[in-house]
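Omission of a single protein chain aside, the complex is shown with its protein chains in their original locations.
Chains here go by letter, A and B, matching the order in which they are written, and residues are numbered from 1 within each.
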Amino acid sequence: MDQAAVIDHQYVIAAYTVTWVLQLGYLAWLGFKWRAEKRAAERRTRVAR
Amino acid sequence: MRPRTKPELFPAQCAGIESAEMKKAAISLYVVVTIALMVWGFYQAMYVAPSDAMQGEISRIIYYHVPNASVAFVFFAVNLIGSIGFLAARRNNPDRAQLFDAWALSGAEVGLIFCTVVLTTGPLWGRRAWGIWWTWDPRLTTTLVLWLIYVSYLLLRRFAAGTQMQTLAAVLGIFGALDVPIVYMSNRWWRTQHPAPVFGGAPGSGMAASMLHPFLWNMLAWFCWGVLVLGLRYRVERKHQENAAEEAREALESRA
Partner (left out) sequence: MPRALWTHLVKDLRIELRTLDAFVSMLFFSLLVVVLFSIAFDPHGDFSREIAGGVLSVATMFASVSALNQAWSREIRHQVMDAQRMTPAPGAELYLAKVIANFLFVSVVQIILAPLFLIFYNLHIQGQGWLLALVLPLGTWALVANGVFFAALSIRSRNRELLLSLILFPIFIPALLAMVRATTNILTGESDPILWMKLLLGYDIIFTTVSLLLFDVIFHAE
């Protein structure tokens, strides 16, 4: 029975890991996108000047 | 020389600066509170809540799987509202229509992330609880279908040409949202392998108090997190819209 509990725990950890990889991965992607937009805006104002 | 930004001399500008700073402070506070809630929720889920009598450890799924599912559905509803709002506003109030479109896209994309979490954590639980990764029962199937629909929504936004893209996407968003009630009802209409609804289901459902509090904390925490991510996505999209509009304006002006 103890072995089962250990494996259960591993599954829970795996689930939380997957959850946070997805969530934080998305935030990271969003960060890159923000940077790209900022750079595009800066390029434009530089060109305009 | 007295500094030019004395409040009595330029009240409007100072009020603007102050409110922008206040806004930043409020957002920072919100982020801190959200992170605190997430940590608290995790603590509640893993250490305070008891194991289920029958399922054991893996029953803790309700502290992340269910909240993520709820947030996903709510955000798909945000997409619906954004889509409808865009269609309603695009003729008379194009600026407001852009706002709606940004919300629509954000709702779809962030909702999709949360839906992906649901579809990956669910099988991890199912494998342990029932011995199977997947089954084609109505609830799982329709959640997968929902995921597919919003992927197709994002693909339409990528493939469709130029200015009509937002209109087409808004229409598809409405179509996609029609699936959401089917998902919700499916758990009640058909006998299913997915656990019967815990709240408001048949007698014998409902959650033990010792589990209810951690559950509610986690619901709150995940919703706060979801709203944070949604807000960030919205902000990025608005920036993108600004850039696109500026580029279009410059292209027109340089030709003239």
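Simple rule for what comes next: a residue touches a chain if its C-beta (ideal position, glycine included) is under 8 Å from a C-beta of that chain, and two chains touch if they have at least 3 such contacts.
Being a predicted model, the structure only gives us computed values, none of them experimental.
Residue-wise, the contact with the chain that is not shown comes from B:148, picked out of B:148, B:208 or B:248. Of the listed positions B:29, B:178 or B:208, the one in contact with the omitted chain in the full complex is B:178.
Contact between chain B and the unshown chain involves residues 87, 141-142, 145, 148-149, 151-152, 155-156, 159-161, 163-164, 167-168, 171-172, 174-176, 178-179, 182, 189.
Here is the rule we use: only the chains that are shown with their structure count from here on.
By the touch rule above, chain A contacts chain B in their complex via residues 4-5, 7-9, 11-12, 14-16, 18-19, 22-23, 26-27, 30, 33-34, 37-38, 40-41, 44, 48. Residues 42, 46, 56-58, 60-61, 64-65, 68, 110, 113, 116-117, 120-121, 124-125, 127-128, 225, 229, 232-233, 235-236, 239-240, 242-243, 246-247, 250 of chain B are the ones that touch chain A when the two sit in their complex.
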